[in-house]
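Every protein chain of the complex appears in place save one, which is left out.
Order of writing sets the labels: A and B. Residues in every chain begin at 1.
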Amino acid sequence: MHPAISVIFFTTASGAGYGLLALTGIGLALGLVPADRLFGLIALGLALTLVTAGLLASTLHLGHPERAWRAFSQWRSSWLSREGVASVLTYVPAAVFAAGWVLFGRTGSMIVLAGLLAALGALVTVYTTSMIYASLRTIPEWANGYTTPVYLLLAAMSGAVLLNAVAAMFGGEPVVGWVAAALLAAGWALKLAAWRANDTRAPPVTAGRATGLGDGAVRSIEWPHTAENYVLKEMGYRVARKHARQLRRIAWICAFAVPLALVLVSLAAGGAAAIAAASAACVFAGLGLVVERWLFFAEARHVAALYYRPAV
Amino acid sequence: MCACRCGIDVHLVEGRIRYIGGNPDHPVNRGVLCGKGSAGIMQHYSPARLRKPLLRTGERGSGAFREIEWDEALAIATDRLKRIRSTDPKKLAFFTGRDQSQSFTGWWAKQFGTPNFAAHGGFCSVNMAAAGLYTIGGSFWEFGEPDWEHAKYFLLFGVAEDHDSNPIKIGLGKLKARGAKVVSVNPCRTGYNAIADEWVGIRPGTDGLFVLALVHELLKAGRVDLDYLIRFTNAAHLVIHEPGAADDGLILRDEAGRPLVRDRRSGTATAMSANVEPELAGTFEADGRTARPAFQLIAERYLDEAWSPDAVAERCGIAADRIRRIAAELARVAFEEAIELPVAWTDANGVRHETMTGRPVAMHAMRGISAHSNGFHTCRAIHLLQVLLGSVEVPGGFRCKAPYPRPVPPGPKPAGRDGGRPDTPLDGMPLGFVQSPDDLLVDENGGPIRIDKAYSWEAPLAAHGLMHTVIRNAWAGDPYPIDTLFMFMANMAWNSSMNTAETIAMLTDRDETGDYRIPFIIYSDAYNSETVAYADLVLPDTTYLERHDCISLLDRPISDADGPADAIRHPVVEPDRDVRGFQSVLLDLGARLGLPGMVRDDSSPAYRDYADYIVNHERKPGVGPLAGWRGNGDEHGRGAPNPQQLQRYIDNGGFWKHELEPGQRYYKMANRGYLDFAAGFGLIDTPDQIVFQLYSEVLQRFRLAARGHGAVVPPEAERARIERYFDPLPFWYAPLQEAAVDTGVLPLHAITQRPMHMYHSWGSQNAWLRQITSQNRLFVHRDTAGRLGIADDDWVWIESHSGRVKGQVRLVDGVNPDTVWTWNAIGKRRGAWGLDPEAPEATRGFLLNHAISDVLRQSATPGGPGGGPDGGPDGEGGGGRAYSNSDPVTGQAAWFDLRVRLSRCAPADCGEAGPQFPELPPPPDLPPSPTILQYGRLFRQWRQDSKRGEAGKAGRAGGGAA
């Protein structure tokens, strides 16, 4: 699949934003983060900025962004529509949560409840996002049991890394750090497993089934067009295996290994060093996740590309 | 649009073309259209359309022009041509390419007085036409068709697309639906050949061997239709056997000139009639001469083991068992699955038959056969095979379309023996059919009269002329220099020339005095083709939707086997540019030149325009370009001109057709009902039976000349060649160019095929068609590539004895392993056709023609001469004499005799096709091609804006033929 920048940015940014939002909500409820208004401002400001920027970016690849409102209508059947609805609905508790905490400095039960509802909204939204991909039977790399856990876990993970950095500015919250470290380790393991599964998955259909020609290798000898067309550009995107392997390495190093180390450093160190390490973890995780998400698209092989393959 | 001339309905909305559909009533296409026809909108609105007459201002080939008014253009042409006509009319060489008005353009040349006229047939498929017309009085090409309704076994030789493309597709659909067996003989398995039940991946140029091996098998097993041979062919005619005599090998005739046969009952030689039972075998004495039935010669020749499947298998690349099996299948279907139509008919002898017997084996062949230098004989071999099976003009077999069958060979003979005289028309049409050496257009020394050397000893049966030799001969002044080369609708500076680079060099070459060797070139094209830049004067034509055209029975009509038909095109849109229909321009020029028939007594133009000519011109009294609705509208075939004629055609969907009676539809060569009809209608001169010439006396006459007999004999240097190739019976020889190279060094055959969705060069300017194919690949068999270390998508050099071409490879299974091929004419020159100079057609597409030489070259080393014209050709003939790369009988261009070798390109050479030529600048004022196209947007807007339904506006605006 063609790795569109806007969609990559959207899923990574909004994922991190929702992760941060959810963890902040839960953190406040559990008293794991400071009830400091400034803390709320930074954490929720960051979360909502990421979410909003991501959502806006996602409209960038639309042919008609001005009609984006129409996308809320089909929530009964469409995960994309549900994502839209969920994302907007999440703003309601998130707004109450943020306003109550940051503007009015209140962290009472209503606000905590709003925070928890925002966390729930974030969870649901990321879930709907993941389901957009996981429900596409046309793309075996997505339509499997890994997609949703990976989306949820990586959202939580990136949120935790961010929260750890914010916490570091406020002197650090070991629990947050440990949660971040645990999520990084889990995310790492899950992503490796997802990649492995993709590498070993038998293709769901063959060109013989795609063309109705049945058994016997089917080889494309002439395309219907000599230049690329929409289907090829969008669905036929391919990244060379060698490239992919390198990028995967970059992805896991940046997204998991380095942030994990840095989060541990931030836990061990204190003061400016902790802040620096925790912040650097965010930068690496962000970069790593962008690469991970790029690969998520680039390595996904749409079955329609079967029609164009030289040999299957 | 293209030569198959389908009927189309052009639907207009507010003057713009909404849609082009097939005309369901039209006899050619019955409502269907091909991929090109359905993309006609983009053809018509091409940004490469020329806009105004152009006069060259810079160097020839530089593309520097200025626009001029039509008056100036016509004045320039008139001045020049007037001078030529009043001094030496043959100095005008008028070659009209893809002309569908040859009966008109030929007549124009005749009235001008130049013998130097031809259209494209010589480089296209004259082998098919000539071999057929000299054998059965009809031919493949679009002049005949299989009996799609009844055939049970269909053999298709060397066809990718054909002129009769939609009829073939419709027919294949019928065969498939009926479960008939389709066997394709073709080195390539694409298109029609891909859907065949059996694909015979023959080695190019060897069909003659394959077919004659089938003949061998059938004869050996006695599976031939003797009765048919006696009744309809010259198999029983007695052939004089007196080696050394002036009439050795000619048919024994009585005083009246009637061929004699040996009657079994009386034991005497007598003319054929219903009561005679002729011998087919034996040697007899008659009138003091020794003679043998032609069939005896046929049987002797092909029963020889030299033609056995075992003897030919390896050369053809077809297992002997397979050849035997196909022969057995042919025999079984022809004789055991014979069909009987309950239709009564009367034969030429007046004998009534209650049924029509059919041998449901049909064959069709085209350029895979004709585009080889042995194509004439191979095509005759196919006709021999059909006739031995008794499957020509019978139910289930091969059938002629009106005006065929015609006498073998048909008249008239070519005119212009005297080379043309000042201000005098020729005494006949420039093109025709020679019957003996006496009819050749040669001078006392045996030298050619025509610039293209047609009807000379080099190409005696050149029924269509040799357009592919004109540029070289005019450049070389061989046999004489000309003044003006006037061309129409032929992209001679690119895909329709062999040896394109050299051709371009010849077009721009200058003599010692600095003048162009070809002094003046006038060209009519509708689009900015590669050739435009090489003209001095460009006459821009209309598109096919903007003009009148006439698809005449005098030319290449649209008849089918069930009856004669002809058609018109009529304008459905007005030109938005300053262009004029070429035929109208030609009439205007003719009037300005005062050509007889084109001016009235008061020297005013005789015809307003081509439409006027179509209606009012009479070739013979009562016979004009169109056969339908003559006289008062109720006469067909013959009748006075009818001013309402075009309207009648338009009302009838653009065509006229006469349906033959059921009893006239088969056995037309010997069907009293048909022959009488055809003679009355003017299709043939007399209603005599047409006898198939399996043994060709015409060819034998040339052989005798080569042995020194007769008034016109070949020069010494030509005799061996004539002796060899004018065999009265079909035979096989290795294609000439192939035989002249070291096939060990050049191990592969290289051929081209037409893509079904592209028309030669002009499809690439079509925004839709070029999306389908804008780069051609070289298709190579997987195993062959493996041996050569070539992988899919590699770039390779394709090297022949005379040039090299670079292209990108695609590996396939469906090709003869010794053959590589590519789609024809996709490769383009930078700057032409309104395309971006970086268009893939120019940067990655390649033209195989650069590797094909136009003259036969003896060479063992690849990448040979190929340079400029200075390189000078070395030919096979002695004394520095170079023959064109053509069939020695007809002069048909031998495009497919090419041998090549492949080598992988160095990495630095990959990615761009070769050779590359300097970019051609567009003519002045050609608007830039759009970068975004949203054709049809307006229709929707109109629909939405004012609810102007298409309904109200659309109509059946035109039933033209495309």
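To be clear about the criterion, a residue touches a chain if its C-beta (ideal position, glycine included) is under 8 Å from a C-beta of that chain, and two chains touch if they have at least 3 such contacts.
Everything below uses one rule, namely that contacts and distances are computed from a predicted model.
The complex includes a chain that is not drawn, and of the options "Probable peptidoglycan glycosyltransferase FtsW", "Integration host factor subunit beta", "Polysulfide reductase NrfD" or "4Fe-4S dicluster domain-containing protein" the UniProt name matching it is "4Fe-4S dicluster domain-containing protein".
In the complete complex, the residue from B:Arg359, B:His757 or B:His801 that touches the missing chain is B:His757.
When the whole complex is considered, the residue among B:Thr513, B:Ser604 or B:Gln934 that touches the unshown chain is B:Gln934. Checked against the full complex, the candidates B:Phe157, B:Tyr192 or B:Trp762 give a single residue touching the omitted chain, namely B:Tyr192.
For the options B:Ser774, B:Ser853 or B:Ser884, the residue in contact with the chain missing from this view is B:Ser774. Along chain A, the points of touch with the absent chain fall at residues 1, 61-65, 67-68, 70-74, 76-81, 84, 132, 135-139, 204-205, 207-214, 216-225, 227-231, 233-235, 302-305, 307-308.
Although one chain is hidden here, its contacts on chain B can still be listed: residues 13, 18-22, 24, 29, 31-41, 47, 153, 165-166, 169-170, 172-173, 176-177, 179, 181, 189-199, 201, 217-223, 226, 264, 277, 279-282, 295-296, 299, 303, 317-318, 324-325, 327-329, 331-333, 756-757, 765, 767-772, 774, 781-783, 812-817, 834-836, 838-840, 843, 929-937, 939-940, 949-951, 954.
Here, only the chains that are shown with their structure count from here on.
Per the touch definition, chain A reaches chain B in the complex via residues 221-222, 224-227, 229, 310.
Considering their complex, residues 771-775, 792, 810, 812, 840 of chain B touch chain A.
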